[in-house]
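Left out: one protein chain. Kept in place: all the others.
The block that comes next holds chain A.
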Amino acid sequence: MLLKDEVEMLRRIPLFSGLPPAKLKLLAFTSDRVMFSAGENLFHQGDIGDAAYVILSGKADVLVSTPGGQLKVAEVEENSIVGEIAILCNTPRTATLTTTAPLEALRIRKDDFLKLLADFPEMAVEIMRVLADRLSQTTSELTEARSRAQRVEA
(Lines give C-alpha, C1' and ligand atoms only; values in the text may rest on other atoms or scores of the structure.)
Protein backbone atom coordinates (compact mmCIF):
# COMPACT_ATOMS: atom_id res chain seq x y z
CA MET A 1 0.00 0.00 0.00
CA LEU A 2 1.39 3.36 -0.95
CA LEU A 3 1.25 6.69 0.73
CA LYS A 4 -1.53 7.85 -1.53
CA ASP A 5 -3.64 4.78 -0.69
CA GLU A 6 -3.22 5.52 2.97
CA VAL A 7 -4.36 9.06 2.36
CA GLU A 8 -7.50 7.63 0.76
CA MET A 9 -7.98 5.44 3.81
CA LEU A 10 -7.57 8.32 6.23
CA ARG A 11 -10.10 10.33 4.27
CA ARG A 12 -12.72 7.68 4.96
CA ILE A 13 -12.34 8.15 8.73
CA PRO A 14 -14.81 10.75 10.04
CA LEU A 15 -12.20 12.33 12.30
CA PHE A 16 -10.02 13.17 9.30
CA SER A 17 -12.50 13.34 6.44
CA GLY A 18 -12.77 17.12 6.53
CA LEU A 19 -9.01 17.76 6.30
CA PRO A 20 -7.22 18.92 3.14
CA PRO A 21 -5.41 16.08 1.28
CA ALA A 22 -1.98 17.67 1.72
CA LYS A 23 -2.32 17.50 5.50
CA LEU A 24 -3.53 13.94 5.36
CA LYS A 25 -0.50 13.06 3.32
CA LEU A 26 1.78 14.64 5.91
CA LEU A 27 -0.04 12.75 8.65
CA ALA A 28 0.39 9.51 6.75
CA PHE A 29 4.05 10.20 6.04
CA THR A 30 4.91 10.89 9.66
CA SER A 31 3.07 7.76 10.79
CA ASP A 32 4.43 4.23 10.73
CA ARG A 33 2.79 1.38 8.92
CA VAL A 34 2.65 -1.55 11.31
CA MET A 35 1.43 -5.14 11.07
CA PHE A 36 0.12 -7.42 13.77
CA SER A 37 -0.66 -11.09 13.51
CA ALA A 38 -3.76 -12.54 15.12
CA GLY A 39 -3.74 -12.57 18.92
CA GLU A 40 -1.29 -9.71 19.39
CA ASN A 41 -1.93 -6.65 21.53
CA LEU A 42 -1.89 -3.19 20.02
CA PHE A 43 -1.83 -1.76 23.52
CA HIS A 44 -2.58 -2.64 27.15
CA GLN A 45 -5.11 -1.20 29.51
CA GLY A 46 -3.34 1.08 31.98
CA ASP A 47 -0.37 1.94 29.75
CA ILE A 48 0.35 5.56 28.99
CA GLY A 49 -1.10 6.27 25.55
CA ASP A 50 1.65 7.16 23.09
CA ALA A 51 -0.07 6.58 19.76
CA ALA A 52 -3.40 6.19 18.00
CA TYR A 53 -3.96 3.53 15.35
CA VAL A 54 -5.87 3.77 12.10
CA ILE A 55 -6.82 0.25 11.09
CA LEU A 56 -6.16 -0.28 7.41
CA SER A 57 -7.22 -3.92 7.35
CA GLY A 58 -8.01 -6.67 9.85
CA LYS A 59 -10.00 -6.94 13.06
CA ALA A 60 -9.43 -6.50 16.78
CA ASP A 61 -11.34 -6.89 20.06
CA VAL A 62 -11.61 -4.16 22.64
CA LEU A 63 -11.14 -5.80 26.05
CA VAL A 64 -11.57 -4.36 29.50
CA SER A 65 -10.18 -6.12 32.53
CA THR A 66 -12.74 -6.64 35.28
CA PRO A 67 -12.50 -8.53 38.56
CA GLY A 68 -14.08 -11.43 36.69
CA GLY A 69 -11.44 -11.42 33.92
CA GLN A 70 -11.24 -9.85 30.46
CA LEU A 71 -14.52 -8.53 29.13
CA LYS A 72 -14.99 -7.84 25.45
CA VAL A 73 -16.77 -4.53 25.04
CA ALA A 74 -16.47 -3.87 21.32
CA GLU A 75 -14.89 -4.92 18.07
CA VAL A 76 -13.05 -2.69 15.62
CA GLU A 77 -12.26 -3.23 11.96
CA GLU A 78 -10.82 -1.39 9.00
CA ASN A 79 -11.46 2.30 8.50
CA SER A 80 -11.66 2.95 12.19
CA ILE A 81 -9.38 4.79 14.56
CA VAL A 82 -8.55 3.49 18.04
CA GLY A 83 -6.69 4.92 21.00
CA GLU A 84 -7.25 8.55 20.03
CA ILE A 85 -8.73 9.47 23.44
CA ALA A 86 -5.58 8.50 25.31
CA ILE A 87 -3.36 10.63 23.11
CA LEU A 88 -5.67 13.63 23.30
CA CYS A 89 -6.13 13.82 27.04
CA ASN A 90 -3.10 12.04 28.49
CA THR A 91 -5.01 9.35 30.35
CA PRO A 92 -3.89 5.74 30.59
CA ARG A 93 -5.38 3.34 28.05
CA THR A 94 -8.92 2.49 29.07
CA ALA A 95 -8.92 -0.88 27.35
CA THR A 96 -6.68 -3.53 25.83
CA LEU A 97 -6.83 -4.08 22.08
CA THR A 98 -6.20 -7.61 20.87
CA THR A 99 -6.22 -8.59 17.21
CA THR A 100 -8.46 -11.41 16.10
CA ALA A 101 -7.16 -11.49 12.54
CA PRO A 102 -3.93 -10.25 10.94
CA LEU A 103 -4.13 -6.51 11.13
CA GLU A 104 -2.45 -3.67 9.32
CA ALA A 105 -2.56 -0.24 10.85
CA LEU A 106 -1.14 3.23 10.62
CA ARG A 107 0.47 4.20 13.89
CA ILE A 108 0.07 7.92 14.59
CA ARG A 109 2.40 9.02 17.35
CA LYS A 110 0.99 11.32 20.00
CA ASP A 111 3.57 14.07 19.58
CA ASP A 112 3.13 14.17 15.82
CA PHE A 113 -0.63 14.26 16.10
CA LEU A 114 -0.65 17.07 18.66
CA LYS A 115 1.90 19.00 16.66
CA LEU A 116 -0.28 18.74 13.58
CA LEU A 117 -3.25 20.01 15.56
CA ALA A 118 -1.22 22.95 16.81
CA ASP A 119 0.05 23.81 13.34
CA PHE A 120 -3.23 23.49 11.52
CA PRO A 121 -6.10 24.91 13.58
CA GLU A 122 -8.59 23.87 10.93
CA MET A 123 -7.70 20.30 11.78
CA ALA A 124 -8.25 20.96 15.48
CA VAL A 125 -11.67 22.47 14.74
CA GLU A 126 -12.57 19.40 12.69
CA ILE A 127 -11.51 17.07 15.51
CA MET A 128 -13.44 19.16 18.00
CA ARG A 129 -16.56 18.88 15.88
CA VAL A 130 -16.27 15.10 15.68
CA LEU A 131 -15.64 14.79 19.41
CA ALA A 132 -18.58 17.09 20.21
CA ASP A 133 -20.76 14.92 17.98
CA ARG A 134 -19.66 11.89 19.92
CA LEU A 135 -20.26 13.62 23.23
CA SER A 136 -23.79 14.61 22.32
CA GLN A 137 -24.41 11.07 21.17
CA THR A 138 -23.04 9.68 24.45
CA THR A 139 -25.07 12.18 26.43
CA SER A 140 -28.29 11.23 24.70
CA GLU A 141 -27.47 7.56 25.24
CA LEU A 142 -26.83 8.27 28.90
CA THR A 143 -30.10 10.16 29.25
CA GLU A 144 -31.89 7.28 27.64
CA ALA A 145 -30.19 4.76 29.91
CA ARG A 146 -31.03 6.83 32.98
CA SER A 147 -34.68 7.18 32.11
CA ARG A 148 -34.77 3.46 31.44
CA ALA A 149 -33.21 2.84 34.83
CA GLN A 150 -35.75 5.14 36.47
CA ARG A 151 -38.54 3.24 34.80
CA VAL A 152 -37.14 -0.01 36.09
CA GLU A 153 -36.84 1.41 39.61
CA ALA A 154 -40.35 2.74 39.47
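Quick notes on this structure:
Just so it is clear, a contact is a pair of C-beta atoms (placed from the backbone, for glycine too) under 8 Å apart; a residue touches a chain by one contact, two chains touch by 3 or more; residues count from 1.
One rule holds for everything that comes next: contacts and distances are computed from a predicted model.
According to its UniProt record, the chain left out of view corresponds to "ABC-type multidrug transport system fused ATPase/permease subunit" among "Nitrite reductase (NADH) small subunit", "Succinate dehydrogenase iron-sulfur subunit", "Monosaccharide ABC transporter membrane protein (CUT2 family)" or "ABC-type multidrug transport system fused ATPase/permease subunit". One chain of the complex is left out; on chain A, the residues touching it are 1-4, 6, 22, 25-26, 28-30, 32-36, 40, 42, 44, 46-48, 92, 104, 107, 111-112, 115, 119.
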